[in-house]
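A single protein chain has been omitted from the complex, and every remaining protein chain is retained in its original position.
Lettered A and B in written order, each chain numbered from 1.
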Amino acid sequence: MGNMLPLFIALPLAGGFLAALGARKSSLAGGDVARVMALIISGCLLVGSLALLGRESCVYWIGGWPSPDASTVGLSLVCDGFTQMLLVTVNAIGFFALLYSFSYIQRFTGRALYYCLFLILLSGMNAVVLSGDLFNVFVFMEVSVIASYALVAFGVERQELEASFKYVILGSVSSLFVLLGIGLLYNLTGQLNMALVADRLAGIETGPAVWLAAGCFIAGFGLKAAVVPFHAWLPDAHP
Amino acid sequence: MTLGALPYILALVLMLIGLYVVVAKKNIIKIILGVCILEYAVNLFLLLLGYRHGGAAPIRTAEQADTSAFAAGAVDPIPQALILTSIVIGLGCLALMVSLAVRLHEKFGTFDMTRIRELKG
Partner (left out) sequence: MDPFMLLLLALLAFMIIGSLIAAETEDLLSSVVCVGAIGAGLAIIDLFLGAPDLAITQVVVEILCVAILIRVVLNRKDETHRTHKDTFAVGSVLLFLGVLLVLGGWAMTTLHPFGEPLLAGDQPGVAQQYLTNGLQDTGAANYVMAVLLDYRAYDTLGEATVIFVSIIGAYVILRQRGKLRHDTGNESDS
């Protein structure tokens, strides 16, 4: 069961890399091939995430590093109940957004690049949802967020560029807040694996440093998710 | 040593200067530089977290045959690996920001954010 998990990341990633190959061809052929590929991959991911629903939790160790006596050296993908729900949400929204965008994207140039960015965005979000490691969340959050900066500016008109610039600045600052929070937690616990961090945090008293890390995470992820005090960039970027 | 937290606090000051540049300045290039300063400061903070007094670089040479002695004397390799990744990510972000700045200057003829204001947000 757990062996299926890497496909949620690898499949759209490979699709994105392949779709970029179509960029230099005449836009019609490259765009159409990329579109069909994106549709197939996104559909597969939606079906796969639905098939995962209701299974028991599983962990996939990337690179096959063993985890003797609960001390983990490698990175892990974790699939528990909440992850299953989020996977279905992400992939369903991705699939239907892709269906909607077929006609919308017709008026732009460089459509193969659109599908490339879209698939990598999907891959990054799946990786964030599945990841069991704090820093890995940061890396793949950056993957998806950089793809979305480019997608916001896709039309390269005045307003789109302005919206994208605001989004890039806020997004970079919030990413660095998240990184700061990860550093604080690493100093306090000596671990990066989420389960072990939670385990170690339970063993130490909740001092101001833990609150600072929590504040960094709330500010960082809140800016990214446009939670209410940090929502100013959202209407511009997604008109 | 009583100043155990002083380097951290100086890194925090650097972060806040970067944040100040991002928030208070109106020039696109200045804002990008502010993000750069913030990124340096966070990388610096991670690096400071990994150091241990008298620590050597975590690179084994042929003379260091004793693993436990080496492990007791080397600095923490994890923050360095994290910083290497985050430097490269920062470079990617910078490339994107700079290309946006170039296009904005092309369209609006200025780097002044107060005059690039077609949106309300």
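Convention: a residue touches a chain if its C-beta (ideal position, glycine included) is under 8 Å from a C-beta of that chain, and two chains touch if they have at least 3 such contacts.
For clarity, every value in this text was computed on a predicted model and none was experimentally measured.
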Subject >> Missing chain: touched chains present in the view >> reply: A, B
Original post:
Out of A:Phe140, A:Tyr167, A:Phe217 or A:Phe230, which is the one that touches the chain we can't see?
Top reply: A:Phe140
Original post:
Which residues does subunit A use to touch the chain missing from this display?
Top reply: 13, 17, 20, 23-24, 26-28, 62-63, 65, 71-75, 106-110, 113, 116-117, 120, 123-124, 127, 135-136, 139-140, 142-143, 146-147, 149-150, 153-157, 160-161, 164, 184, 186-193, 196, 200, 203, 207-209, 211-212
**OP:** Considering the whole complex rather than only what is displayed, give the residues of subunit B touching the chain that is not shown.
**Re:** 1, 3-14, 16-21, 23-27, 29-30, 32-34, 36-37, 40, 43-44, 47-53, 55-61, 67-68, 70-72, 74-78, 80-81, 83-85, 87-96, 98-103, 105, 109-112, 114
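Keep in mind that, in the parts below, only the chains that are shown with their structure count from here on.
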Original post:
How big is the gap, in whole Å, between where the Cα atoms of subunit A centre and where those of subunit B centre?
Top reply: 22
**OP:** Quick one: which bits of subunit A touch subunit B in the complex? Just the residue numbers, please.
**Re:** 135, 138-139, 142, 146, 149-150, 153, 156, 158-159, 161-166, 168-169, 172-173, 175-176, 179-180, 182-183, 186-187, 192, 232-236
Original post:
Inside the complex, what are the residues of subunit B that reach subunit A?
Top reply: 15, 19, 22, 28, 31, 35, 38-39, 42, 45-46, 49, 78-79, 82, 85-86, 89, 92-93, 96-97, 100-101, 103-104, 107-108, 116-121
